[in-house]
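What follows is a short report on a single structure.
A single protein chain has been omitted; all remaining protein chains appear in their positions.
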Amino acid sequence: MKYATRINSFLRTGCTVLEALDMIGSIEGVKYVDMNYPEHFKTFTIEEIREALERNHLRLNAVNLRFREEFLFGAFDNPNLILQRKAVTMCKEAATLCKELSGCQCIIWLGFDGFDYSFQKDYVSSWKDLVACFREVCESVDCKISCEYKPYEERVFAGIESWGSVWKLMEDVGCGNFGITLDFCHMLMKKENPAFAAALLLDKGKLFGIHVNDGEGSTDDGLMVGTVHPFKTLELFYYLKKYDYQDVIYFDTFPKRESAVEECRINRQICGLFEDIIDRVGLEQIDKVISQHSGEAAAELMAQMMSVS
Amino acid sequence: MKYATRINSFLRTGCTVLEALDMIGSIEGVKYVDMNYPEHFKTFTIEEIREALERNHLRLNAVNLRFREEFLFGAFDNPNLILQRKAVTMCKEAATLCKELSGCQCIIWLGFDGFDYSFQKDYVSSWKDLVACFREVCESVDCKISCEYKPYEERVFAGIESWGSVWKLMEDVGCGNFGITLDFCHMLMKKENPAFAAALLLDKGKLFGIHVNDGEGSTDDGLMVGTVHPFKTLELFYYLKKYDYQDVIYFDTFPKRESAVEECRINRQICGLFEDIIDRVGLEQIDKVISQHSGEAAAELMAQMMSVS
Amino acid sequence: MKYATRINSFLRTGCTVLEALDMIGSIEGVKYVDMNYPEHFKTFTIEEIREALERNHLRLNAVNLRFREEFLFGAFDNPNLILQRKAVTMCKEAATLCKELSGCQCIIWLGFDGFDYSFQKDYVSSWKDLVACFREVCESVDCKISCEYKPYEERVFAGIESWGSVWKLMEDVGCGNFGITLDFCHMLMKKENPAFAAALLLDKGKLFGIHVNDGEGSTDDGLMVGTVHPFKTLELFYYLKKYDYQDVIYFDTFPKRESAVEECRINRQICGLFEDIIDRVGLEQIDKVISQHSGEAAAELMAQMMSVS
Partner (left out) sequence: MKYATRINSFLRTGCTVLEALDMIGSIEGVKYVDMNYPEHFKTFTIEEIREALERNHLRLNAVNLRFREEFLFGAFDNPNLILQRKAVTMCKEAATLCKELSGCQCIIWLGFDGFDYSFQKDYVSSWKDLVACFREVCESVDCKISCEYKPYEERVFAGIESWGSVWKLMEDVGCGNFGITLDFCHMLMKKENPAFAAALLLDKGKLFGIHVNDGEGSTDDGLMVGTVHPFKTLELFYYLKKYDYQDVIYFDTFPKRESAVEECRINRQICGLFEDIIDRVGLEQIDKVISQHSGEAAAELMAQMMSVS
């Protein structure tokens, strides 16, 4: 599996993006990074970033769109068409940058789109805006475009809020280069079982990215991988391996009290452990358990997973 | 608006289905009932039921499929194909009954389909089963078929669990007579805003039914309409009126400590109050507030709604 | 550790209480049972039950009070004083039975006490009723009395709903034989970390019982131990061992699709595995990790726990 990590975990300590890349480069087994547009591209040139990536043997995975305060009333569903146009343009710019740096895809999370109050949003026209903007972006760029959803935060209700509605959105958009990024914590917040949607999307070739982390289900806790729900994480890893997932696994965790380097290293260590557990039990053995539709067999498999490695 | 109520609220006191119909017939403003298949059709003939409906000036709204203990391992996604076939057959039988009694639609809720444990279900083949069975039912009957979802209970994770995934399912099934029934409490359980999905479905002509009730969001509390979230309920009613919803509003509440007749009467009274509030404020005025995308305007509208009637 | 299991999991298949005891007796490592009063004492005499316990080398752990439909409006907080008196009397009867069968304690869960709607309950007088009734029971019996709380179900809001409020209740009651039973799923429903309250109660000698199971946090799922939150369960087991807990660990799980015997056996197997994991890592090593207040150290400990056994 290929692993990427989050630059902002490192920036928090006051270093620059290039220094963050140097730190990430020192972490064994992490060969990719995601970068946020525009914020991570403000201080250094593309050339400087490319060079920092290369000297650290890192590759760019995704460019993540970050719409900030200017888009308080929404990016794609902003009632102000000038801002909506600006948001679409930013996505195209990000796609160009992504290509220049040989990145794999752009990820669009519309944190400010949605609503806080009843009677605050025309849902039907908002949905049409989302479809139209995603389609325009997808048709304009030579790059995979992936939609990441989160049920709430920034808004009390997001415009795109569940795996099902992203899938519906994908059909409405109707572009081959449009796919979905799942985020483990966001799925817990929506009371989804991560492996469920992952399997359905993998089966259709539409899982473009996966953000791993963990949490308690109410907020986007960003805890280290597997520290709350190891079996849900293991089930997810099983499907990634079963479908030979070739995209990148991204650590979307939020070290606050932790050292960014140490925390990333432990994420990587736990993922390695989980890969090892899946390999030791074996895909065939897990397939066999699943085919029994049995709570007993599933529980015994989980017990086995805690002692196989 | 047309209103229906739940027969099981009445049966709980030990009466028969016919006696329940007589009680419901006495409640002003409730002109429809939903009946569960097979359980409400076991004691009396179709003729007896028809006669009881007629003498109470009641009409049949929906026939609701109820898969009970035999389908513990699922109806449409049951790994035992004999049981899966039986479930499909039951749906066809229900559709026939529905027609004979001049009902409007069959509602299929797959309470037992889904999973409790990680590694217990092959999600991809399960989804395919759901699509195939719904399609077979839809193609076999001359009746609207509506899918009702609930995120959990009976299963810890339901196979069909959100408005988005039902919408995706609807596209995969691809039949014109296939639509969706939303349930207010089930939507709260999934952290959905009821009016959001309702608006999108109404706009596409795919909202076949709406179950009203209220609750705290963790379980299917079945409280009386509007007693916890009156503004979410009012927003829903606004969209029903805006799109001139012609189907029936069903009280899916669970009186436990309450008298079934009184509780139904109060549901109806509150719905009448809410209709009145929407009418007094006026669709145009509400449209105007929504078009402002403003928290302030939305909050002032809500305050107005509490004093307009 | 001593383990007990739930008789109703077995009765579900249609057997008698005595037959259930025979089945439980066949499960290795489970040496205790809890029995519900009055329902498990209706068919057989005390002598017959005692004999069935003895022939299966089982001991009675707790007698659990079960207030059923008659107490729909509450047991201890029932506004009808005749029913409140009856509830208190039932507790005293249960304590007598418990003594006769050499049980360890009575557990009182007030499932029907509480409220569904705003403006339905006088909270202050209700709390006073709860305090007075618990005190009366505690003072009348020669037996440990343990209060089990659950935040909701049967009621939408329970009268006793969190570890904190039970602890407050305990102080208001002020009897030495009054303590608390924690239930893992109930704690998840209230967004509590089980080990947190367990540690505080163990430190005061007030953890009278612990119900283990697992779930997703919205409802009382009753899944097998550790199948969702193994680390929360392991942290709980660590404190039980650290404080040399001498009471019984009760499997409060709800096999639905599972065989009761198999499911109980797997619960016991997983608890054995978890005890083994704690022992292999060692209390001292875990103490040392905890004393560091470090997310990194905690995560590494959890990774170690998945590979130590």
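When the chains are written out, they are named A, B and C in that same order, and each has its own residue count from 1.
Rule of thumb we're sticking to: contacts are C-beta pairs under 8 Å (C-beta built on N, C-alpha and C of every residue); 3 or more make two chains touch, one makes a residue touch a chain.
All values reported here derive from a predicted model rather than from experimental measurement.
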Omitted-chain contact residue, chosen from A:223, A:236, A:277 or A:305: A:223
Contact with the hidden chain (one of C:3, C:32, C:67 or C:152): C:152
Candidate in contact with the missing chain, chosen from C:132, C:175, C:261 or C:290: C:290
Contacts of chain C with the absent chain, listed as residue ranges: 73, 79, 115-124, 127, 151-152, 157, 161-168, 171, 189-193, 195-196, 199-200, 203, 231-232, 234-235, 238, 286, 289-291, 293-295, 297-299, 301-302
Interface residues of chain A (partner: the chain not displayed): 72-73, 116-118, 152-154, 156-157, 189, 215-216, 218-219, 221, 223-224, 227, 256-257
Positions on chain B where the hidden chain makes contact: 191, 216-218, 224, 226-232, 255, 257-259, 262-263, 266, 269-270, 273, 277, 294-296, 298-300, 302-303, 305-307, 309
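Keep in mind that, in the parts below, only the chains that are shown with their structure count from here on.
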Residue-number overlap at the chain B/chain C interface, same or different (half cut): same
Approximate Å spacing (C-alpha centroids) for the pair chain A, chain C: 40
Multi-partner residues of chain B (at least 2 other chains): 73, 116-118, 152, 157, 189
